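What follows is a short report on a single structure.
Just one protein chain is left out here, and the rest sit where they should.
Order of writing sets the chain letters: A and B. Residues in each chain are counted from 1.
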Amino acid sequence: MEQATGGYRGVWRRLRRNPIGMIGLTMLVTAIVVALLAPWLSPYDPNAVSRVTIMDVYQPPSPEHWLGADDAGRDVLTNFLYGARVSLTVGFFASFIAVAIGGLLGLTAGFLGGRTEGVLMRFTDIMLVIPDLPLAVVIVALTKPSLTNIILVIGLLGWTSTARLVRAQTLSVKQRKFVLRARAIGAGNRYIMRRHIFPLVLPLLVVNTVLVISLAILNESTLSFLGLGDPATLSWGQMLNYAFTRGAMSAGAWWALIPPGFGIVWVVLACTLLGQGLEQALNPRLLTHHLAADRTLTALRRLPPDPAPSSEGIT
Amino acid sequence: MSHEVKNRSPLLAVNHLSVDYVDPPHPPAAALREITFTLQRGEALGIVGESGCGKSTLMLALMRLLPAAGRIVAGSVRLDGVELLDLDEQTMAALRWKRIAMIFQGAMNALNPVRTVGEQIAEAIRLHEGVGDRRVLARRVGELLDLVGIAANRRDQYPFQYSGGMRQRAMIAMALACSPDIVIADEPTTALDVMIQAQILQLLADLRRQLQLSILLVTHDLGIVAELCDRVLVMYGGVMAEYADADTIYNSPAHPYTQALLRAFPDPTRPAQKLAAIPGAPPRLNDLPPGCRFAPRCPYVFARCHMAAPPVYAITPTHSAGCFLVANPQGGAA
Partner (left out) sequence: MHRSTYLVSKLAWAAFTILFVIVLNFFLFRILPGDPARAGVRDPRLTAEAQTAIRERFGLDKPVINCFASLNPLEPGDCAVNPLDTQFFIYAGNLLRGEFGISYHTNRPVVEVLGERLWNTLLLIGAGQILAIVLGMALGILAAWKAHTPVDYGALGFSLLAWSLPTFWLGIILLFWGSAYLGLPVGGKYTPGIDYANSWEQFADLARHLILPSLTYTIVFLGEYMLIMRSSLVDVLAEDYILTAKAKGLNHFQILKDHALKNAMLPMVTIIALNLGFTVAGAVQIESVFSWPGLGGAIYEAVNRRDYPMLQGAFLLLAVSVIIANLIAELLYSYLDPRVGRVNQS
């Protein structure tokens, strides 16, 4: 893949010309910057203990609170900005675990083949069929809900698709001439894997990571919404859980419901678009669309009526 | 044009056909320029050239099946005197397969994998002849399969249950389904082993005699052309290199490219002959040389070749070539 498409520089060049990918990248970078700058962007300190009166609960947007206040009279904008930190942290760490496990299993299975592959892929198939979210709910419910546990659970359950993808890619790379040649001259398994196979699997792994991040963020928000979030941190999912279970609906407090959801959609959409763009940049396929609108004749300059039957030899 | 048939109007007459591939913002690529040839009833014309010479583009342009980026920019395609480029899409569709059918290269991909071979043949008959009766269709399909040497009872099998040679035979049966006037065979024997290749060519030759078929055979293999074709059109980089009857092409080729092609192809009558590959590579469409498209690889190249593209010169009434070397004073070229 690398040789055929001009290396990482070529990928970057194609990505820069891919509007979908660039929109996604810009959106993701924006989210990361906002998360990093949260302390400077936030109008309030999220940890400050303030005196809250009943009047502050679900206060509508105002010059003091641009996005209003939540069920505990806290500033929604501040929570929203800090929530980006939690969601992105979970997304990045959990997907790192998932991709590391999936990548390792996929590489091992694809490269070693035989019985190892059979056992690993059978196990992957089983894990693929068991529904992730209910299993995650069960595990988190039985353990103490904490950020670490949520990251671990999402990471440990989210590797199956990566494993299958990496295995398929490894299998195809394994048959390439230079790998067969390296093997013929007696290179060891670890060497071939590190030097020849991994570099060709890596681009695929990067695309996959971006998509796994979006799934991890969705899963975290869902677990938090279901009441399994870390009570000590306020992620976007947790904000929605509080708003939903503590009367934002009946209070008509849309400002407590819209921003966190918007944040999740923003990041997930960013990853999805970036993933799509990266995939197109890595794997530029020019498919012929046989049912495309017919424009064959739109540029036809007709010949003068009744042309000479044969004009060969005449310039 | 051959003397014997001069008084008859040709079945297919292609004149000055030119095709561009557009890819904005890049300038259009000149994929075909000024292709002119005729095909008589019952005749087989070979269209020869390396891959990328535009021979497949030419076939698709005749059927008006160019990919989305393809534009026929000039020329005329007449079938029995009717201008195909003037027809609306519906009329053109009704004419496809009914009058001009195609045998694609690689029948594995050209046949739909999830429909039976019989269904795919019957579909053409149903569409163009309005035959709806299942039993009639089954009988017709059986006859067609029988014609190409496949047992009729295999009509209900899927393409993957056929061998490579059988798939190509099935493709031929499909092409013959509506008794077309012209069959275009695009590399019909690539990807087949030599024995099967010979069988398929024999089958095409037999069918041609039996059914008075006109065949346009597209190939890169001069050996195949020698077996099947009356006349040959040699193409290079989207233009005509040489156009003559098969004997002339093999025995007195005029264009340096034809000569090089013949040297690259084993001649059974001269066993000790050395095979010579043509140095260099065919031109890329987006990077064509300014003058003659063959100039960068031509052993006889001279200054003029780099400045202007040679027109097609008539050497005899039935032999023409696109090369300055054959320019004769009467030809009218400066």
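Descriptive notes on the structure:
In the analysis below, a contact is a pair of C-beta atoms (placed from the backbone, for glycine too) under 8 Å apart; a residue touches a chain by one contact, two chains touch by 3 or more.
Please read all numbers here as calculations on a predicted model, not as lab measurements.
Contact with the omitted chain, checked across B:33, B:55, B:128 or B:231, is made by B:128. Residue B:65 is the one among B:65, B:147 or B:226 that touches the chain not shown. Within the whole complex, the absent chain has one touching residue among A:9, A:144, A:177 or A:301, and that is A:144.
On the side of subunit B, touch with the chain left out of the figure occurs at residues 63, 65, 90, 93-98, 101-102, 104, 106, 109-116, 123-124, 127-128, 157-158, 160-164, 167. Where subunit A meets the chain that is not shown, the touching residues are 125-126, 128-135, 137-139, 141-144, 214, 218, 221-222, 225-228, 237, 240, 244, 249, 252, 254, 257-258, 260-261, 264-265, 268-269, 272-273, 276, 287-293.
The working rule: only the chains that are shown with their structure count from here on.
Touching subunit A in their complex are the following residues of subunit B: 1, 13, 15-16, 20, 22, 36, 61, 64, 66-68, 70-76, 85, 89, 243, 311-314, 320, 331-334.
Those residues of subunit A whose C-beta lies close enough to touch subunit B in the complex are 288-290, 292-303, 307, 309-315.
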